[in-house]
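Of the protein chains in this complex, all but one are displayed in their positions.
Each chain gets a letter, A, B and C, in the order it is written, and its residues are counted from 1.
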Amino acid sequence: MPKKNSAHKITRHMLEQDSFSKWLGVNIVEAEPGRSVLRIRIRDEMVNGFGVTHGGVTFALADSALAFAAGSHGRVSLALDNKITFVKPVNTGDSITAIAEEEHRGRQIAVYNVTVKNQNNTVVALMRGTVYRTNREFSF
Amino acid sequence: MPKKNSAHKITRHMLEQDSFSKWLGVNIVEAEPGRSVLRIRIRDEMVNGFGVTHGGVTFALADSALAFAAGSHGRVSLALDNKITFVKPVNTGDSITAIAEEEHRGRQIAVYNVTVKNQNNTVVALMRGTVYRTNREFSF
Amino acid sequence: MPKKNSAHKITRHMLEQDSFSKWLGVNIVEAEPGRSVLRIRIRDEMVNGFGVTHGGVTFALADSALAFAAGSHGRVSLALDNKITFVKPVNTGDSITAIAEEEHRGRQIAVYNVTVKNQNNTVVALMRGTVYRTNREFSF
Partner (left out) sequence: MPKKNSAHKITRHMLEQDSFSKWLGVNIVEAEPGRSVLRIRIRDEMVNGFGVTHGGVTFALADSALAFAAGSHGRVSLALDNKITFVKPVNTGDSITAIAEEEHRGRQIAVYNVTVKNQNNTVVALMRGTVYRTNREFSF
């Protein structure tokens, strides 16, 4: 199977099994080896007390994109460590897109950068995360 | 009003207004100036495709605790930057507690450390975050 | 004065005043508004007990690039928070280059990404940092 199709198949499989990403309403925009682009629309139940999207929602979207990009090669990968920087507020009704890109992939450690943009293509958050690559392959 | 009562009142107010924290099922365990302890029970809809709690859920609980600890002094504070380190998986049915503690509070910048533990008192995640303290006071 | 020349002038000025960057042997490769590219050659006294470059040296080069990029607009900026991810060892005799790029610049907060590469154009470290922009202008 071509690698790109395989990445798409793994990403769809990961999303189908992922209850919280489904609750978020994640749509797969792109799925390639080492790359994942996901989008959600912000609902009223996703905001905090300041009327802006809870940091946990933005983080969760970025984290799913990172996990799908890391998993796209077929190996189960575990998040070690993520840093997120919030640069603009996100409001109810906004549509936000997380673009996860592989920056390094070693035998056991890989690093991903995730840019989160709103519907006006403005960056709202930046994340970088490190994963530990297990020896387990996805089975499905 | 004594500072401790004020911190509790602000924390309760922040939680009441915070739709996503309510969706998470956040319980306030402690609320003091510069300190917030919050607890949730993990539901089936909070897990990812590996059957463990989505990183976004653990992050969100820690982020709410951080926000409530930062807000406890009465000033609206905005998250700039958080790093979370995941050390143990969290499962459905687990009860996790986030303990946010102030490590530094300057005029405009404050820093919080958040330790997340499960029901067996085992550390599952560690977060540190920086906030920008605005000049706005909470009004309610 | 054109902005690009101004950025170069500020960068040169910052380097001249910066004793530790001079000890590192920093060379300015590029200086533009919001962008700084710096290079050093690793000397014997910069390595740790494993015979590879001390993380503090790689960090310091990236941090100087970040500081010069942040300062290039003429406002004194203070580092709040940096995360560095180490992906490849750096050896004595290697030449490493830090490329700092502005990802966000608000009124008081700005965010920079720094990629550190060796002489073979291989990424050795990745940093992202947040600065607080004071109201003070550089004077010289």
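Basically, contacts are C-beta pairs under 8 Å (C-beta built on N, C-alpha and C of every residue); 3 or more make two chains touch, one makes a residue touch a chain.
These numbers were taken from a predicted model, which means no experiment stands behind them.
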Options A:Asp18, A:Asp81 or A:Asp94, residue touching the unrepresented chain: A:Asp81
Contacting the left-out chain in the complete assembly, out of C:Ser36, C:Asn82 or C:Thr115: C:Asn82
Contact with the hidden chain (one of C:Ile28, C:Ala60, C:Ala100 or C:Val116): C:Ala60
Footprint left on chain A by the chain that the document does not show: 80-81, 83, 108-109, 130, 132
Hidden partner chain, residues of chain C it touches: 13-21, 23-24, 44-50, 54-57, 59-61, 63-64, 67, 76, 78-86
Chain B, residues in touch with the chain not shown (by the definition above): 83, 85, 87, 103-104, 106, 109, 111, 113, 123, 126, 128, 130
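We adopt the following convention: only the chains that are shown with their structure count from here on.
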C-alpha-based rotation, chain A on chain C, 0 to 180 degrees, nearest 5: 180
Whole-Å separation of chain centres (CA-atom averages), chain A against chain B: 22
Separation of mean Cα positions, chain C and chain A [Å, integer]: 29
Centre-of-Cα separation between chain C and chain B, whole angstrom: 33
Residue list for chain C, restricted to those that touch at least two other chains: 83, 109, 130
